[in-house]
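Apart from one protein chain that is not included, each protein chain of the complex appears where it belongs.
What follows is chain A.
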Amino acid sequence: MTDTVSNAAGTPDEQQPFLELGLKDDEYLRIRDILGRRPTQTELAMYSIMWSEHCSYKSSKVHLRQFGEKAPKTDALLVGMGENAGVVDVGDGLAVTFKVESHNHPSFVEPYQGAATGVGGIVRDILTMGARPIAVMDPLRFGAADHPDTARVLPGIVAGVGGYGNCLGLPNIGGEVVFDPSYQGNPLVNALCVGVMPHDRIQLSAARGLGNVVVLLGAKTGRDGIGGVSVLASATFDEGSEARRPAVQVGDPFAEKLLIESCIEMFDRKLVVGIQDLGGAGLTCATTETAAAGKVGMHVWLERVPLREASMEPHEILASESQERMLAIVEPSKLDEVLALAEKWGVLATAIGEVVEGDRLVITWHDEVVVDVPPRSLSDEGPVYERPIAQPADFELVRADRAETLPRPRTGEELRETLLKLVASPNLADKTWVTEQYDRYVQGNTVLAQPEDAGVIRLDEETGRGIALATDGNGRYAKLDPYVGAQLALAEAYRNVATTGAAPLAVTNCLNFGSPEDPGVMWQFQQAVTGLADGCATLGTPVTGGNVSFYNQTGSTAIHPTPVIGVLGVFDDVARRTPIGFQDDGESLILLGSTEEELSGSEWAWALHGHLGGVPPRVDLAREKLLGEILIAGSRDGMLSAAHDLSDGGLAQVLTEATLRYGVGARVVLPEGADPFVWLFSESAGRVLVSVPRTEELRFTDMCTMRGLPWNRIGVVDKVGGALEVQGQFTIPLDELRAAWTGTLPALFG
């Protein structure tokens, strides 16, 4: 028998399984207090989902406030944090929305579907804002490259990202593939989507207008994904994880493609007054959030929801995370047009509810009231925790163990060998095996994609206006210092965008951490958020939205704290983008920024010594900003033919990638007195290698000198030699370099 509100009122002492649903004693008591009675079975399910870590941000909220409080002033922000994704003005009446989210635990349990629905979910977030999705990116992190479980997880995740995104017609323009044993039992699958719309098409989620109809669009509701957010995303993995497969949703990208096209046509014809996607927490989240945002009441007739399985009960229908669904609020006079449009695209559309007076969400099941709640109590007034915070006990010890003391290669021959080993290490090796599985051409506006520093997409074919996007993160740096690590990730993404010539505008983030119940993890989180908020204030780029993913650990071992930062930049004309590859013979190679002896946390220390300790590279955000301005000016005035940012692997890696991009070599002459090892492998931040035509060299270096940016001329592009030569040290033919760089991933994954 269905547990109704009147039944609940009459049976106050009935035992309820709130602990099994992940609610704590005091949380359960608060629900009883809010309702003035015990919750019905359905209400209890709804509270348990909405008050889960994943939906309520109960452990992170007190820290995330800094993003708003410290946000730099900007006119570009059209919609800030709180909606499904932030929206920024990119000029010419166009608005861009972008966001990155995690789908970590589902992807470990079921790699293909977990990753696929991760893409599907973030795409719907972008669509919900009124935007046409135009590209995706995928920052991925796996355990050790040669671990057997990586061979299980990686191919499925890559195929899932590709399978869903390719079928939606979204170019994949970048991302990351990182290996580290800390992610062994808990890979990170983050997905970013970006979309574009005219200003006047921006949609909000608030339900408005008494008598307006609540329409459910898209797929039928099934039993898949029940408990996705409360079970999978809000708890630590343990031995029973394999039994959680039914909590992973199953994706149908074709259904999503039709949903996208039908929704955009509805937005263009101004047929909806509010819209919300159904993601984690499904119908529960969509109904409570739209009603709460609109400060209205809502009545939902739950038996009208089209089901895949007729035997589903109310709490299952409300908790289902079946994919490819949206909830639209429609004026009654426009309902017929909405239904007709949905039919044109073969999308199921069903009126399931109505906006009503008052401030209650009432859900009936065959005329019996099963839910009667104030929606704000679910969506906005969930528990908030100030979790205990403590610096990890080994923090100072690890920092004292510096990589600068490790044995180094000394001779030219040793340096050569080190370079070849490093470029073949899984983190630095060519990622074509992965990126070839993604469509980067669809929509015909991709100007740059991986392996470039940032993805660049043209928005307007007439004017050439466009955007650049990059995501970066470095768990090792963040482990050594989460405050600095978050700023280094921000600085790198910012630099990557500026390196293409785009002006950085706004930031999104996906904060992947261990269990918030561990004070050490909570300290890392607090440090990283503070570092990021401070960094965004200095750079003048606000955080527009993002996602927190806790409980990324196996047993008591947390992953490296991994803030993944996405930076969006804007171009007035994408035709002036700067690519990474050397092309023209005789051009001067100029290294911008200063090179210090900074090897702790570096790829060299990790890949060749298995060492992680010391203090990460220093970050100077004012310098990053100046560097960005120089790169943008260089692009605007046609002074640069190539530019590539230095990060993991340092100068050696950049020379490898820039020469192999078009198969054009280089002769490097390091400055007098420079330590060749430090210059080749240090990971000092704030550096970019540029290729400058001889005719522009003086003008460019004068600009750098005048503005106070250190620079060094370190060689020339050599189209004839077919080799990478570091004068006085070694020469590597490009064929040999290419073989080392490209062989690793195919050898590991087939």
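We take it that contacts are C-beta pairs under 8 Å (C-beta built on N, C-alpha and C of every residue); 3 or more make two chains touch, one makes a residue touch a chain; residues count from 1.
Heads up, the rule we're going with is that contacts and distances are computed from a predicted model.
Q: Looking only at the UniProt record of the hidden chain, which name from "Sulphur transport domain-containing protein", "Phosphoribosylformylglycinamidine synthase subunit PurQ", "Carbohydrate ABC transporter permease" or "Acyl carrier protein" is the right one?
A: Answer from the record: the omitted chain is "Phosphoribosylformylglycinamidine synthase subunit PurQ".
Q: Thinking of the whole complex, not just what is shown, which of A:36, A:407, A:444 or A:708 touches the missing chain?
A: Per the contact definition at the top, the residue touching the missing chain is A:444.
Q: One chain isn't shown here. Among A:211, A:346, A:388 or A:671, which residue touches it?
A: A:346
Q: For the chain left out of this view, which of A:115, A:574, A:619 or A:704 touches it?
A: A:574
Q: Please identify, in ascending order, the residues of chain A that touch the omitted chain?
A: Spelled out for chain A, the touching residues are 159, 162-163, 166-169, 252-255, 257-258, 345-346, 435-447, 458, 461, 574-575, 750.
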